[in-house]
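Have a look at the structure below, then the notes.
With one protein chain removed, the remaining protein chains of the complex are shown where they sit.
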Amino acid sequence: MIKVIFFAALREQLGSSGTEISAKCASTVAEVKDALGKKDQGWKNYLANNSLLCAVNHQMVQGDFSVKAGDEVAFFPPVTGG
Amino acid sequence: MIKVIFFAALREQLGSSGTEISAKCASTVAEVKDALGKKDQGWKNYLANNSLLCAVNHQMVQGDFSVKAGDEVAFFPPVTGG
Amino acid sequence: MNIDTVMNKYAEISIQTEDFDHGYEVNLLESDNVEDGAVVTFSGRVRNNNLGLKVKGLFLEHYPDMTEKLLAEIIQTAKTRWNIGRVKVIHRIGQLAIGEQIVFVGVTSKHRQDAFAANEFIMDFLKVKAPFWKKELTELGETWLEAKNSDKEKAQAWSK
Partner (left out) sequence: MNIDTVMNKYAEISIQTEDFDHGYEVNLLESDNVEDGAVVTFSGRVRNNNLGLKVKGLFLEHYPDMTEKLLAEIIQTAKTRWNIGRVKVIHRIGQLAIGEQIVFVGVTSKHRQDAFAANEFIMDFLKVKAPFWKKELTELGETWLEAKNSDKEKAQAWSK
């Protein structure tokens, strides 16, 4: 399984702090997004937001980054700390 | 009279924290220096140091600055605070 | 939730719900450290207004583990660019009221220019890289803050 987590505004939009998907459903970050969008049209719309960022195992990555079973994939809006 | 004061290394070199000279002896800062140098060859040498700074009534000035009775003229080395 | 990640004696990162004591942190940075004559600190607090809206408070969320990793990377980069001594970064999370402290960055150095530059660098990259998100409670309700272009530009300016 791939662990997927959401933060901040995205977490509230999706009404979920995270889920899991089978590693068979996705081999890249972009495919993780597609797989999540198939579950729910609302999710699909929110995940289509171009400003969303993605980290795999705590490292910032782009959509073509490969994922595998056991990875932690996080989606979140641009950061606003400090 | 013109009040003349010295600070830091210059004060120690002259062995004096200050003196007074008659306003008749000097009409500019450079003339104050000359007048002080006439009293003592040692003073003359130390006051000839080009890096010395001068303030009249707490304002930084150059050698051609005019002085008058009641003024406070200060000579000191470049500052090293902070 | 209170995570203390002590990297080593010379760089410490703390993400915490609790408030911090500015004077205590400066004393720590200076204690047993007579090599570094300069200490520069930045501290940020919750302002009472933002973009003209009256603010009542903030909620701060973060991505545990990743935050510490990102901040450690920023500090390491600062250490390669400037001759600095100790670094402490504190960032609070959770619910914060007006006037409360949010963030502290303290940097020591032998010469003041290094501490000033490194501190501002760390803050500029914390703003655009560290996974924190602020939700603002204003007179018009709750809103997640949007990232500012000006912050992105400040961070980019360091690579010029």
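Per-chain numbering from 1; labels A, B and C assigned in written order.
Keep in mind that, in the parts below, contacts are C-beta pairs under 8 Å (C-beta built on N, C-alpha and C of every residue); 3 or more make two chains touch, one makes a residue touch a chain.
If you're wondering where the values come from, they're calculated on a predicted model, not measured in any experiment.
Listed by label, the shown chains that the missing chain touches in the whole complex are B, C. Of the candidate positions C:A38, C:A72 or C:L137, contact with the unshown chain belongs to C:A38. Against the chain not displayed here, chain C makes contact via residues 21-24, 26-27, 30, 34-49, 98-99, 110, 112-113, 115-116, 119-120, 123, 154. For chain B, the residues in touch with the chain missing from this view are 5, 7-9, 12, 55, 58, 74, 76-82.
As a working rule, only the chains that are shown with their structure count from here on.
Taking the mean of the C-alpha atoms as each chain's centre, chain B and chain C sit 49 Å apart.
Centroids of chain A and chain B (each the mean of its C-alpha atoms) stand 74 Å apart.
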